[in-house]
Each structure stands twice: as structure tokens, then as C-alpha cells.
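A single protein chain has been omitted from the complex, and every remaining protein chain is retained in its original position.
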Amino acid sequence: MRYSAFSIVKNALSGNLKWKPQWRQAEPKSHYDVLIVGGGGHGLATAYYLAKEFGVKNVAVLEKGYLGSGNVGRNTTIVRSNYMLPGNEPFYEFSMKLWEGLERELNYNVMLSQRGVIMLYHSDGQRDAYIRRGNAMWMEGVAAELIERDQLKKMIPFLNYDHARYPILGGLLQRRAGTARHDAVAWGYARGADRHGVDIIEHCEVTAIRRENGIVTGVETTKGFIGCGKLALAAAGNTSRVGEMADLKLPIESHVLQAFVTEGLKPCIDHVIVYGGGHFYISQSDKGGLVFGAEIDGYTSYAQRGNLATAEHVMEEGVTMIPGLSRVRVLRSWAGVMDMSMDGSPIIDRTPIDNLYLNCGWCYGGFKATPASGYCFAHLIAKNDTHPVARFLRLDRFARGYAVDEAGAGPQPNLH
Amino acid sequence: MASLITCPHCGVRPKEEFAIRGDASLLRPAPTASDEAWHDYVYVRANPRGRTLEHWQHVGGCRRFLVVERDTFTHEVHSVTDGAAFARENGR
Amino acid sequence: MIRDYYNRHALDEKLRGAPRPPSANHLAIGHRQAVAMALAMAGEEEAVEKLLSSTTEFAVRFSAPGEWLVVSENDTPEGLQRRLDALCSARVYIVDQSEARVLFRLSGPSTRRILAKGIGLDLHPTAFAVGTSANAFCGHIAVNLARTGEDAFELIAPRSFAESLFDDLMTMGREYDLTAAFAA
Partner (left out) sequence: MTAYRLTTGGLVDRSRALSFNFDGRPLRGFVGDTLASALIANDQLLVGRSFKYHRPRGIVSAGPSEPNALVTIGPGARSDPNTKATVAELYAGLTARSQNRWPSLGFDIGAVSDLLSLFIGAGFYYKTFMWPAQLWEKLYEPLIRRAAGFGRVVLERDPDTYEKSWAHCDLLVVGGGPTGLMAALTAARAGLRVILADEDFRLGGSLLSETQAIDGAPAHVFADRVVAELQALPNVTLLPRTTVFGWYDDNVFGAVERVQKHVAEPLAKLATERVWRVVARRALLATGAEERPLVFGGNDRPGVMMAGALRTYANRYGVAAGRSVAIFTNGSAGYQAARDLHAKGIAIAAIVDSRAAAEDAAPEGTRVIRSASVVDTKGRRRVSGMVVERSGFEELVACDVVGMSGGWSPVIHLACQRGAKPVWSDQLSAFVAPDVSGRLRLAGSANGIYTLSGCLGDGVAKASVIASELGFKPAQDALPETGEEADPSFTALWYAPGAKSKAFVDFQNDVHAKDLGLALREGFGHVEHAKRYTTSGMATDQGKLSNINAVGILAGMRGVKPADVGTTTFRPFYTPVSFGALAGPARDKHAAPIRKSPLHEWARKNGATFVEAGLWYRSAWFPRAGEKTGRESVDREVLNVRANAGICDVSTLGKIELFGPDAAEFLNRLYCNTLLKLPVGKARYGLMLREDGFVHDDGTVSRLAEEHFLVTTTTAMAGGVMSHMEYCSQVLWPDLKVRFCSVSDQWAQIAIAGPKARGVMQQLVEDDISDEAFPLLAAGAVTLKGGLKARLFRISFSGELAFELAVPAGFGMAVADQLMDVGRAFDICAYGVEALNVLRLEKGLATHAEFDGRVTPDDCGLGRMVSPHKADFIGKHLSSRYGLTAADRMQLVGLKPVDREKDIRAGAHLLREGMKPSTLNDQGWVSSACFSPSLGHHIALGFLKSGRERYGERIVVWDKLRDQEVVAEVCDPVFVDPEKARMKA
């Protein structure tokens, strides 16, 4: 059923009883050409592009929980392509472009809101680093603007210009960046993949990877054995656990990142604002809640819950950046398990096992990458060849000395 | 854990007194060890769901690196030992 | 040309002017103590601990295994160094910290409630008895905390943080009319 204003009216007039499930509850077949482990944004996007762009239709997505129960449903919904390093920027810009056409591509309103992401700077050194980044963006053809303090005051008057511990000197703005409705991304890709024949199998946990002669032949699951021609992992925070089933040695640690939402408020914050004196970032959802977060809790964790000390620190940064937040009440906190890589950048690559493919290491940045991650991973799986924009995101980059270290923090995941 | 760590030197302390360095189960290879050994030491992590050993430095207290044996799913702490003592016992 | 240089206290600016008469809860800022860090040589930790606790000439504060802060009200920094050298010769390295640390002495009936606003330790007398000392965070600042009496604590903070810690303590104590002055 195609979605449109017309379909809404038509269905309403028949009592809204004729809407169909947005995707089928598929039961697993015995064999698929491609099995994708992980029914989150990346797994579903991969399945969608495999079927739609690369003609691989005999595909199933296996999800151990409910669809979208991982990080796609527990992030702060930010979409941007303001990276500095050549290993990252072309990839994220490719993603940004896919975002811009996603609603029509999927016939699903993911509510992409290009309201602008601004990253504040508080010292000359930080400004110079942002200029370097802004120029790197321009090199890739991505518009960036340096907003100086006076201009910023007009644009965002409620920031802490006068009493801040670290003065707000300006910001780097990407106007095309913004937010999207996170759950809708998962549902939209699921619906799209389903329409192209992909089987989406929820509540189906992979328990083992079966190999014969060094090749993956299928997976054992809670719904029985499922055979496959190629196996693709998009398991985010659970990458190490799934990888272990195939004896993969991975440069990944799972960390917990909290996010928060306030009570609903009338429109007050029109951009995505990122504090440079810490990691704090905030935007307002269309429902009115202020959605925000900051750094990871710091220890490895598979529990989707956070720590009060970190939460308090996030609030400190918040009121330091926007004093007027002080009386706004925080409604809820939640947490996701991040697949933090050793250089803070993702991995989309083959593995030492010929028909096993890997997509992981998304750290904080997985949501914005969803379309490109799916596209590039599908490209890799279908053609056995790396998509050009993902050519630096290789698994062997650490051994070869080509880390893509955006933060310059070195091989300690909790510093990225 | 997550909220409190019992430092063997300073007693029960809140999480914010600690800085977390990472996996404590890794042994620094000999300088002559293979490229692979060095790669694995610096870049590869077992990342278990369950018990793990981690270095937490008590920066707000004695500044010792502690080896915290902890469950990454339940967040239960099983033991906390001094990092140097742990290192000696494990043959460094 | 002989010069006698003036030694400036880190809180000179903060405590300028005539002090208010001390209230029941009072913060006294130490002046002119000698402070040294004693670092036991490898294998000498226990011996040094014993030696340090064998005298009442100075106070000993636990910092880390084999590391203590030694505070003397009577010695000069050089004097303390000599005293410690004599006491534990060849077992310990002594690092003068007299200029690096500022002493805060907090006393009064509300002391525990004031400190609970910044320090995560359980300060109940059964958990942190008189005579106990340890490093801890007070808010965002690392201090050495010692209980010197039922309602008396001593905080030793790095000099560069002294003004910040002073401001924090005064904020923590405002509910109880905390006053502050240099110690007599």
C-alpha cells in the first residue's frame, strides 16, 4: 500500500480498518543467498539496498529482539556529515545525500529535519581545529560555515555567552545537517525491504555460526538452522559476541552511552547544538522533548542502562551551555550499547572467512551512517568489492597503520 | 560497580573518582614479539559479555591502577586488586 | 644585594580584609606549615610506616601505598626534611610540598553535613574514625581528607586549586553560616 495524503483520507473513510502490516512476520526458510544478522537500522538498510539496488532478493534479516530494538531506537537522532578526515568525510556525505532522498526512496516520512548542526568552539585552538574540519568538508563539496560570536548571538541568543567557564567564541555550522525520526528509519527500511521480498525474522537469535571448509554455511538460531550463501554481520554492540562464533578477532569494545529526553516543551531550540567544552549535544524533537546526551559512561558494558554520575555530568554540561535549561525537567534516560572501535571509526569489510562480511565499529555515529552503511555494505556483499567511499574503513587498517582517528585519541575506545 | 568501587587502599568510593583505562587481561608483548602479537595487544579486544578484567585508576584517591573484575552485563564487581600486585602475579 | 622575598599565601586574595567573627561552623586556613611527601623506597613501605607513626612531631596522612603526606606545625620545610631524613634515612624519598598544598580545617556541629555535599565517603564515625585520612574528591577537586576530631576535619588541597576549593566549601557551608579566616 502506497502512503500518501490520499491513502490516509481513503483509509480514514473506511474506519482505518484496511491498513496492512508494514512488514510481514516472516518465518525462516531453510536457505538464503544472504543472511544479515541484526535487524537494526544498518541491517535493514543493507537488506533494502541488496534487494533494490543490487538485485539480491533472497535475503533474510535476523533480529534477536524486536525490530529496531538496538541503537536505532535509542539514539539522539542526529544526522550530519561534518567530519574531518578523508577516511570519513566522503562516506558520511554519501550518507547525507541518501538521507536527503530517503523519504521518497522509501515512501516513508522519516522526518528528516535539516535544521542545522552547530558545534561550538571555546578557544582559538578549537576554532582552528574546526576551520580545518570545515575546509575538509568543503574539499568534499560539503558546505560549512564558521559562525562568529556576534552572529551566533543573534542566531542562538540563549547560550551562555557571559558566565561560561569556557567562553563561547563561535561555531561551525552545517546547515544541511539535522535530525530524523529514529524509529521511522528502521520501520521505513523494514517496509521497503519487505516490499522487495526480504524476510524479516524477529525474535530469532543466532546462537552459532556453522562453517565447513573455512566457509560459512549457515547459522544456528533459536528458530533452528538457517543456511546461507553469504553471512553479513550488523550486530552493533553485540558484534564481538557474534564475531566470536566465527573466531573473529575484533578491534571492538562495547560501551554504554546514555541519552535523555525532557518533558515536552513548545519550540525553543531550533538547531542541533554541540558543546565544545565537553561532549554535550541537544536538539528538540518535533514532539517538543529536548533530546540530549554527551560522553559514554567509560566502562565496557552490555547492559542498556547508565550511571548516575555520568548523567549528572551531562546535566552540568547542559546548564553550563544553556543556563535556561536549569528548570526544565528531564523525563527519561536510556542507554545503548555502542560498538566502539579502536580509532573511533567504523569498519565495513570482508573478514578472513571468505563469505563472512562485517559491519561494525559505529561508536556514537551509527544513526547518521545508516543509509550509507547499508548501501556500502550491500555493495560489498553483492559485488565482493568495497564501495569507494568506504575504502578507508577496513578491518586491517590497524595492522597496516592507517587508523582513521578523528579525535586523535589513540587506541583507547573510551576516549573516542 | 558502575556506582561504587571498593578500592583496596582507600575503601568504598564513587565511580567519578576513577578513570577507566581498559582491558587488564592483556600482557604487553616482548619488544621482539611478532607484529601480530603487537597488533592484538594494542588493537584486539575479547570484549566479553560477562566477566572481564579492567584497569580503573583511582585518580581521586591513591592514584593506583586497580584491576576490577566485573560483569559487563550485570555490572556486578567480583574483585578489585592492586594493578601492580596483579601484574607481578601474572608474570610481568 | 640581599633580598628577603615575601611568601604569598594562595588564599591571600580570598581572605583579604577583616574576618567575620567565627561562627559555630568555621573554616580555618592553615598558614606556614611544612608539608612533605614521603615516598618509601621499594620494600621499605612497612618500615617507613612504622617509623612515621612512631613520633608525634608531625601528622601523617595516608596518600597511597608507600606514600604519605607529612604535616608539621613546628618545622620549617628544610627542618622537616632533615627530621624525616634522620628518622627514616635511606628508606624514603622526601619531596617538599610545603608550597604545593593548602590546609583547610573545618570544624563545627554541621561539619559532616557540609562535607557530604562534596565528598562521597561515608563520614559516620564508625566508617571514618578520628585519625583516619585518605585522598578523595571534594566535588571535582582531589584533596587529602583527615578526621582530626568528632566534628573536625582537615582538607589538604593542591595550591592551584585552593581558591576553587575555598569557594566550593563556602558554598557548601552557607546553609550553616560557615565562616573562614586564616588560622591563628
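As written, the chain order gives the labels A, B and C, with residue 1 at the start of each chain.
Operating definition for what follows: a contact is a pair of C-beta atoms (placed from the backbone, for glycine too) under 8 Å apart; a residue touches a chain by one contact, two chains touch by 3 or more.
Please read all numbers here as calculations on a predicted model, not as lab measurements.
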Chains still shown that are in contact with the chain withheld from the display: A, B, C
Residue, one of A:46, A:320, A:351 or A:414, that touches the chain absent here: A:320
Among A:61, A:144, A:245 or A:296, residue touching the chain not depicted: A:144
Residue in contact with the excluded chain [from C:54, C:74 or C:160]: C:160
Residues belonging to chain A that touch the chain removed from view: 3-5, 7-9, 12-13, 16-17, 19-25, 66-69, 73, 86, 89-90, 100, 103-104, 107-115, 122-125, 127-136, 138-141, 144-146, 158, 160, 163-167, 181, 183-184, 187-188, 202, 262-268, 277, 284, 286-288, 303-305, 307-308, 311-312, 315-320, 322-334, 397, 399-403, 405, 407-411
Interface with the undisplayed chain - residues on chain B: 1-4, 12, 14, 19, 21, 24, 28-29, 31, 33, 35, 38-39, 42, 55, 57, 59, 63-65, 74-75, 77, 82-84, 87-88, 92
Interface with the unshown chain - residue positions in chain C: 1-10, 12-13, 37, 39-42, 66-67, 77, 93, 95-101, 113, 116-117, 119-122, 124, 127, 139-141, 158-161, 163-165, 167-168, 171-172, 174-175, 177
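We adopt the following convention: only the chains that are shown with their structure count from here on.
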Chain centre separation in whole Å, for chain B relative to chain A (CA means): 29
Complex contact set, residues of chain B against chain C: 9-14, 16-17, 59-64, 82
For the chain C and chain B complex, residues of the former touching the latter: 63-65, 67, 120-122, 134-137, 142
Chain B contact footprint on chain A (complex, rising order): 238, 240-241, 249-254, 297-303, 307-309, 313, 342, 398-399, 411-414
